[in-house]
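Of the protein chains in this complex, all but one are displayed in their positions.
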């Protein structure tokens, strides 16, 4: 394993110290709880937005804390859900009297830890907490026989869109409704060309032959739908988009198209793939209102990418365009 | 070789098509010449800024085209300097009557091609062209016996700073002087943990043992100073900063500190390394005025990073803070 | 004869800490195959924090084990954190304040812990989770105890059943947790959580009587 770290046990703590050194002009750090906060939190009268999850997906979530996105993010160990203490600390710190929305990716651990935190913080501090659980990954069957679809790319878009709405002053009920709409109208599908290596594990999570790829990969290296032969960019784009379109109809409204690099895939390839994907969408009569291309939700050093499509009505497009000022996503200010 | 591409011969052309699909609201593409342009170029009365180089370093340079940075970038084949035709087309397209500055990284090929282009465009179009050749890589001895230090991280900072000054309306002479000051006050050093793989070559450029790293790596996979045992983040940070400080004194003025991921190194590790570097600089009595952490000048899928320090007087800090709106770097608007 | 106090439970946890440490790599390897390669380090991190608790600061077994549960919740994370935490919190709540630890008391506590796990994780036996270790262990324990076995014998019956339950996860298709994403491909792998939970029961058998 080749990593620029000091010790597998202190990777997250050390990275947060470095992040603080770089970003303390706009962010505040609760190192004891591994929580990253907006410097100006809590904002009185504004609903607080809290997310979090295992580390290793940077810039998600800590890099999305700031004006127009999250108020706080909890950083778990690498690929391991944070614990309720972290979420309770974050929730209490960002509550400005208007309640707090938890943005949770659908993984058993994340859901259970956020659930416990919400129960405990409501009891202890009387904060009203609502949760949105994102579950947009079409690679996983959403059935009684699984833990349900995983939360992936839609989470990033949702944090941006609901973050903008919170900044406008919408209330907790309205934000929850908006969050449900965003989650319901978004679908994702990913592919891995290589495995990531978790620091504490010391070796790659899985291995692929030189001519294989894992279609439907999860962002923690969870296996996907099937292992298939590596195809051309055009073929891979076709497989990803097809899986998404088979799950939800996207011809009804314009979409936000999000091509996300998983870590080791060069931006050159990401743009190349975006071109293929845009062409396929056009061929399917789907209009792209906005797009985002880059490594925003990564899986450590995994090579591969994911595609997310989101139904975007006027309200969503306006919220998307609203100013955002975070280390990971910034425009309009 | 595992890459999301269609054909090794069309990687750059295909990626530019994808970039256009994603960014045509703000950029213009001359596909014949593989030139990326500001949509509003040429800006009358403003000095045009043109850079370019081999592809594979994205977002540099194409992702730095826009308000407050470059007016045009020429995309060469992967890791191969663009040809004079491209630079001539770019130069002619962005000349707003105030002349054009070429920002060239010091590699034999880049320098010779930009030289030929400058000679030819001056002759053919009567455009006044000046060139700044960046050469900040302390890994290479700057002696009669080498092609001189390579241009690396300072190039990104210079494009931002000189770009802001051009936006303010400074003239070509003033910009050239500023560019020389920036280049003269900046130094970089990089390290690779793994090799990149050039698409047309099909296999890694070099190979390292599981416990080795290449200290002083070039962004095209050129070998560095020496191959050494992989160290902890703290040790690696020490080696990189030490090499820089041995070359130039940075105690005289505040610095801009730039930690740059080379492609496959997770942001988590980049922040962790930034923390180590900031600590070492502090210990050496060096004040950090501004910082930048991220994968801004990559080497395809190479794992590793580079550190750049830049002496930053008030003028430079103000120019750094000025608005910039490019796909790769954006703030203040 | 075991006196029901914090020290007794601390012996259990100390033993378990050692076992988890020795087997952390194996647990992570199991999790690599059908999960995300962290179960061993998650459990080891939690047990390290538990081992740092001083039993002398707690005036009952229940108080100590509640703290253990909270500590696991606060340090393990992932799916295992809430599940192990809830298991021990509920187990502790069902213990009497003092006296001797009897087989019957243990059965009641174990059953309460399992109910907590099932309420939190919504898994049933056969879903290829740590419930597949717990349910057979409880059944074997109750059968032995109702047949007149004392705590020690009932615990060793439970430990055998736990190991069998763990092994029985191998052919199953996972329906809960991360492994469920694999569908059919989760077959022929031993569940990491069922494996660590078998260590918990085995460790109880070694230390509680």
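So that you can tell them apart, the chains are marked A, B and C in the order they are listed, and the count of residues begins at 1 in each.
The working rule: contacts are C-beta pairs under 8 Å (C-beta built on N, C-alpha and C of every residue); 3 or more make two chains touch, one makes a residue touch a chain.
Predicted model, so just to flag it, every value in this text is computed and none were measured.
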Handout entry: Displayed partners of the chain not shown (whole complex)
Key = B
Completion exercise
Among listed residues B:81, B:134 or B:295, the absent chain is touched only by B:81
Practice task
Using the touch definition up top, pick the residue from B:43, B:57, B:105 or B:150 that touches the left-out chain.
Solution key: B:150
Fill in the blank from the handout: Touch with the missing chain holds, among B:92, B:116 or B:208, for B:116
Fill in the blank from the handout: On subunit B, the omitted chain is touched by residues 54, 76-85, 107-109, 112-113, 115-116, 139-141, 144-147, 150, 198, 200-201, 205-206, 218, 220-224
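Everything below uses one rule, namely that only the chains that are shown with their structure count from here on.
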Practice task
Moving only to chains each one touches, count the minimum steps from subunit B until you reach subunit C.
Solution key: 2
Handout entry: Contact pairs, highest-scoring chain pair
Key = A-B
Handout entry: Identity of the chain that, by mean CA position, is farthest from subunit B
Key = C
Completion exercise
Per-chain C-alpha mean nearest global C-alpha mean belongs to chain A
Practice task
Compute the distance, rounded to whole Å, between the mean C-alpha positions of subunit B and subunit C.
Solution key: 55
Exercise for the section: Express in whole angstrom the distance between the two chain centres, defined as the mean CA positions of subunit A and subunit B. Expected result: 29
Exercise for the section: Check each residue of subunit B and list the ones that touch at least two other chains. Expected result: none
Completion exercise
Residue numbers in subunit C touching two or more further chains are none
